[in-house]
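Only one protein chain is missing; all other protein chains are in place.
Per-chain numbering from 1; labels A, B and C assigned in written order.
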């Protein structure tokens, strides 16, 4: 029996197909029936550039919550009907680097593997390898919207803030307050940040940033961001996280505005040709003890379950970034096009299937 | 010109005196005129046992916010009129252990030094050594009540939670929800805790605990605490902080209820003869990777200023634990007696001078 | 075809049997042919108490290096003939706690599982589950003796020192300098310890301790250990690791001799009924910032491979603790009896099959 999916056909071309085989879950695998998915700016990027050629001919999509449709042999923790969410990074946990505390090495999704049964989640069914480790149970009391927001926006924003080594009351700049940056604001509040600067330009984002706990909103159209923040703060800040900007210069500015001994993380993906140029003076000729870490999103069932636990207990409200809710799979292309940046009042659309 | 103060005369005897010399600030010292003070259970303990004999003949008290009355030569950061708060632990920062990251070694308060100019803050004036490092500026927008709560309850509760090494969404048991325990709940929320169990017995504390973010309230009169929590949680918790209990067995119970690899901190002072007996099975015969740390309160201007910054930006509401506010120095004995435990609806009284 | 093994028959009774079935490696499993094994004090303990009833009727033993005899389906990293060593803790790496950085939860060895194909390594063949993650490749240039010493003595001693959070030049007390304690001395040198006190009583251990880098040797028969060390050191030490002693009081003494803010780890297994009694004064009534962690040995291929890498590059000489080398399986009972403590010049015997 075939299934329907929204498939990457060629550079810039995605199409509905209804002849896709429903994957059969093999050893340790879990088959999921999506209930809600969300498009991501990287879906747009992947569509436009076909950055991951293995995806050609397969469904797009990597943000999903749904129900378990079937489990393969050896799956211990899940059964059909369970409410689950899937981290956007699907990792091979049978990998010695895991034992070293580094859990991002060996990716098992359709972006990296040629197994034709794998694909994105913009389809009626979606297969996850190493399911016991890569599928997260949605706690009671957590909604579908909350869950799907956590799968990628949450895991990225929280991971980026994690490496800021925040101490109670320290200051943070969140440079770029789209969906990931807004999650980073929540993450900063929940690591004890005091003053939080949100840098963006759109009112819809400023409004949510304020609700999430940003204390100062800075518009990058009002002048040099570093200057604006240094003036507001009366000097450099403790930490900064870069969550967006097509332009890698955001990172150089972040290094500029952070004090000696402070931390900068990058959660943006700089896919273009631009190199990162660090002005020598801004990190004190190499001696300013400024730490720069470019992080990747974090996978794993445990991390995602912990984030959803935070939502369950009301520590943060991931659903506030959902500006548009569609009902019906057929609205996917419209939702996806919103992430291309044309719709000024959109942060994150979700699509219920 | 003499000043008035509430002086520890003998075991169990404190008296008002109005013949105390006003201390003259010497090199690096700051003289403070208290605006608000708070009595502490340790004041009661010190009064009853005279645990610190050097304090005899001097005013009691170590929780205070006020204004700078005068500065000694060499003080760089403060001047008369500044609104300030003083950490309960007054430390010698010219001490090589500071360079090792351990900042609790060498205490400079009247509890430890015989310098007759030093004394507690239950007096019209109060002298602080190494003032630039031991006096904290109160940020604009932070009230006197907020500031005084941070000086000891805050610095202790937040320090204890700091060493739990919390990850987003992990569970915490706060064992003892008096003033310090309630601050620990705030600290846990601001380190990303998910489920938070508060253990106590009084309704007034349960109410504030709930406001601060406790998700489950456990009454130790309802049976074995460890059993109650393990049942609610469906198994052991990630971390626990012990913030009270006359009885050191709270610590053993905490070790019992924490999972392998989890963290337990102790913020209570066990001044009595009881030893800490750790049941061998509860930490898996020494092999369970459970970490136990008994912490002391943390001093220093920087830490206290960061806590008050959190209050400034509304990250927590320290003032909610102030159940009784007195106006007039003369109410100090009454406020102090409340900390002896007779008043069931008292958490923390403060006294404005 | 049956195999031979040295089997735990009953409390206090172990016997050779030659009718054991050779296990067939199933999915992900690796079958190993031991080349060298080492008996451990816990083998003696297990034999005397049958602490792990699941082991009855199966071979004893958990320290082994050998060659891969066969691999089950799905094994990716090993093949027949590979030189390998096996960490004494065989862990289930398909376990969400792994994602939390805690890798000791879910044990897969014969001590914990009833699968009759599992058993100890005192046999002609030895089966390891989740082989890609639980079997370590022996680097070129590392000898069989070096490898087998690392599997349990190394992984325990190094793990215990790891949690001392040593800074360059700090002092360490290693309390108990049997095989694990001697490995802890190596581990301390390789974490930058300065002064290292070794506490024991036997000359053979003192000699190796000196070669490994201990600077001071203390005999517990010469008086109170804490007093001796405080006098030599001119005050308390920075850290201590407890690696032995039938008596849990070693741990209380360790807490006594460590300075405020210092770290104590326990690598001993206290299987007896004695509880750990911590004198209240020695950790400053709960406020001395002393951290106590009772650690379990650490498993995993990556950790063991890193330890063997240290041996490869001459950073330490694990083989120096091998005081007796036997050739022939039949010498196992004699070697095992040495660990019972009757042979004064024995540290660690090994038996080549």
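Keep in mind that, in the parts below, a residue touches a chain if its C-beta (ideal position, glycine included) is under 8 Å from a C-beta of that chain, and two chains touch if they have at least 3 such contacts.
This is a predicted model, so every value here is computed, not measured.
Trainee: Among A:22, A:204 or A:278, which one touches the chain that has been omitted from the display?
Mentor: A:278
Trainee: Which one, C:113, C:190, C:230 or C:277, makes contact with the chain that was left out?
Mentor: Touching the chain that is not displayed is residue C:190.
Trainee: By the contact criterion defined above, which parts of chain C meet the unshown chain? Give residue numbers in ascending order.
Mentor: Chain C touches the missing chain through residues 158, 162, 167-170, 187, 189-196, 213, 215, 303, 305-310, 312-313, 315.
Trainee: Even though one chain is hidden, which residues of chain A still touch it in the full complex?
Mentor: Missing-chain contacts on chain A: residues 97, 100, 102, 104-105, 163, 167, 248, 251, 260-261, 266-280, 283-297.
Trainee: If the hidden chain were put back, which residues of chain B would touch it?
Mentor: The missing chain touches chain B at positions 27-28, 93-94, 96-101, 103, 130, 132-133, 300-303, 305.
The definition used in the following text is that only the chains that are shown with their structure count from here on.
Trainee: Determine which two chains are connected by the greatest number of contacting C-beta pairs.
Mentor: After counting contacts between each pair of chains, the winner is B-C.
Trainee: Residue numbers in chain C touching 2 or more other chains?
Mentor: 97, 100
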